[in-house]
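The block underneath contains the structure these notes are about, expressed in structure tokens.
Missing here is one protein chain; the remaining ones are kept as they sit in the complex.
A and B are the chain letters, set down in written order, and residue numbers restart from 1 in every chain.
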Amino acid sequence: MSSRFVRRAIGAACVGAVVLLAILGPWLIEADPLRQNLRAALRPPFGDDLLGTDHLGRSVLARLAHAARLSVSFGAASAASAALLGTGLGLVAALRGGIVDRVAGALCDATMALPGLLLVLILAAFAPGAFWPLYLGIALALWVEFFRLVRTVARSRLMAPEVEAARLFGFGDLHIVKRHLLPHLLPALGALFAFGFGASVAAVSTLSFIGVGLRPPTPEWGNMMTELLPYYDEAPIQLLAPAGLLFATVLGLQLLAGRDTK
Amino acid sequence: MNAAPALEVEGLCVAAGGRDLVRNACLSLRAGGILVILGESGSGKSLLAHAVMGTLPAELDWRGRIAIGGIDFGALDPKSRRAHWGRAIALLPQEPWASLDPLMRAEDQIAEVHALVGRRTWREARALAGRALGTLGLGSAGGRYPFQLSGGMAQRVAVAVALAGGARLLVADEPTKGLDAECRDEVAELLLSQARAGAALIVITHDIAFARKLGGEMAVMLDAEIVEQGAIAGLLAAPRHAYTKRLLAADPAGWAPAKPVAAANPVVEAANLAVERGGRRLFEGLSVAVCPGEIVAATGCSGCGKTSLGNVLLGLLAPQSGIVRRVSGADAHRFQKLYQDPVSAFASGSPLGVALDDVCRRHGLPLDAPSRILARLRIHPDLLLRRPDQVSGGELQRVALARVLLVDPAFLFADEPTSRLDPIIQQEVMDLLREVVAERRLAMLLVTHDAALAAGMTAKAVRVDARLDAGGTLAAL
Partner (left out) sequence: MGGVGRALADRLLQALFVALLVGVLCFFLAEALPGDQAFRIAAARYGEDMVSGIAADAVRAELGLDRPAWLRLADWLLNIARIDLGVSLVSGESVFEELVHQLGSTIGLSLAALALSALVGPPLGVFFALRAGKLPDAIGTAAAAALRALPSFAVGIALMLVFASWLAVVPAAGYDQPQSWLLPTTTLALGLAATSSIVSRQATLAVLQSSQIAFARTKGLGEFDVVRRHAVRNAAAPVVAYLGVQLVYLVEGVVVVESLFAWPGIGHALVHAVIARDIPMLQGTALAMGLLFVLLNAAVDFACRAIDPRVRHA
């Protein structure tokens, strides 16, 4: 019980710190994340810039904060879209059954046939470096998790006597979703949302790192690491900082999600 | 070995955090004898059995003397006690189908005990396992996996497994739990045959009829204490303790038979029904009519379609053929149902009061509408602040009845509403139902597996498992 509390507290602290950096960082830090100054390249930390500068003389702290804003909003947006789509379709499939259920199930099977990253990679070829293929691809890969959870739980709950009793009393679908389905779904949906959030933050950094996601000069943790990798010897802190933030975000979200939902 | 009693327990106490769960229990059982420990849920009877076995959860404290076949078993450290498991004392677990290894064939689960505990060669062990299965009438089932066995078959395999190590004392923890009522006699016969073969038995149960079948000695438990002990036949014929008397009075077998009700225009009637579930025909040619103020009992073995009959009358299930006619002018929501497991009939996340408020709002009733009904059913309003899993089964079934009465029902389908309740609570709920039916002129279909209970509630019954029965009186059965 208490170890679960400790895990949640650590998770909340990690996520809270990154979210604060994402919201307040770009405001409080005056430096422009894009302004180059080649004479100030690879300055060490704790000088004019708290975390030093990169190989083009840009403030690493400013770039980290802007990248945090990008990652956090990207992760939240794709996980939220996936959650809305998956939950909605899952509820409709379970409530309506029949052809609706079969079509939604086939859509789900088709999406799951391919590992999510492959789908994102093909979509990324449509518009290299653009934001929308990543968002679309990751949200598409994630919605099936929500759909499958919601459909399975809702299906079994709808067979339960409590739902039969509610129907005998004349209650409609909305009441049944609100009283009999959502209370059973919300904890697992919350965990799944946190997992999906973490997975999409990790995915966008991974894709940017291997050169098929967001491209420089956009500040993004993954492509910051690509850019700084050749300078690991001169600028280890600058290279470690984005990795550390990425790690804190994903770990924090996984700890918040609690035990494995799979 | 036969000289020493199979089991002697003196001054056994089990406690959790200073609270007594079993208080000062004394028991004695001769070799080959049967001892039934009877009590309702929470009385401590299962803990007593686990204390004897040495399988109490680590967080419980216990003290007292336990001797098995002359060995001072209780004085041993846990490791030495474990060395006697299977060899001197064995446990038949609750719901044995969940206790067999799901990945191992039935015969192998018996044979491995002969081989690894009895130190025989695997060839001998397999032969012994095959013979044990044959004796239990399971000769062909040795190659099956547990999920391919029925509950009764798994029970028999588990008995063979438990006794394969040569134990002379078998502790059976609620052996009828989760089994169909008609399996009860089979289980009793199975246990009796083990006793005839020389095993001493301790049987934990809440079921008086089952205890009566077993015979032997009985100890009645109430609130952590053994309140009465003696030979079963004598004890049931002349109980001394007040609790035992109430328990026996609550047994439907002793209820006064119900009187017939004058016939009236039926609220719902069905003619020539045939129903199938999963491609299997449950019954056909069945006709039934339920009039205001009348209880009709639907009886029969489990799986025969009693519940399906009720669901057809409610309109939840379409019959394959036949006609269902409801009285004209009654809204759909005036046909209601009481469930076997009341916990499952309420939204688990909300307090009970919310469930009643929802119904009031849905049907435009004032929010104080439940108060009179609650008072009539003797439900304390504080109960409504709790969630369904926080009240007892009997209280919850009364709240379920209150919710049903809110919508002024014309017909009520009560689906085994007391089969999960202790006997005394069962009697209270049944009395209440009888009163409500009379006061409200309610038509009720009561599904039950218990013929005695049916006879105590009504004179009119349909037997669903007689495929072509057209309804009749209990006396004719």
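Heads up, the rule we're going with is that a contact is a pair of C-beta atoms (placed from the backbone, for glycine too) under 8 Å apart; a residue touches a chain by one contact, two chains touch by 3 or more.
Everything quoted here is computed from the prediction, not taken from an experiment.
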Per the touch definition above, residue among A:44, A:115, A:172 or A:187 touching the missing chain: A:115
Sort through A:21, A:61 or A:123 and give me the one touching the missing partner chain. A:123
Cross-chain touch to the chain not pictured, restricted to B:5, B:39, B:69 or B:86, is B:86
Can you tell me which of B:148, B:272 or B:371 touches the chain that was removed from the display? B:148
Touch rule applied to chain B and the missing chain gives residues 53, 55, 82, 85-87, 90-91, 93-96, 98-104, 112-113, 116-117, 145, 147-148, 158, 161-162, 164-165, 167
Considering the whole complex rather than only what is displayed, give the residues of chain A touching the chain that is not shown. 109-110, 113-119, 121-126, 128, 198, 202, 205-206, 209-212, 222, 225, 229, 232-233, 243, 246-247, 250-251, 254-255, 259-260, 262
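The rule is simple: only the chains that are shown with their structure count from here on.
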Note which residues of chain A are touching chain B in the complex, please. 160-162, 164-166, 168-171, 175, 179-180, 183-184
Can you check the complex and tell me which residues of chain B touch chain A? 314, 316, 332-333, 335-337, 339, 341, 344-350, 358-359, 362-363, 403, 407
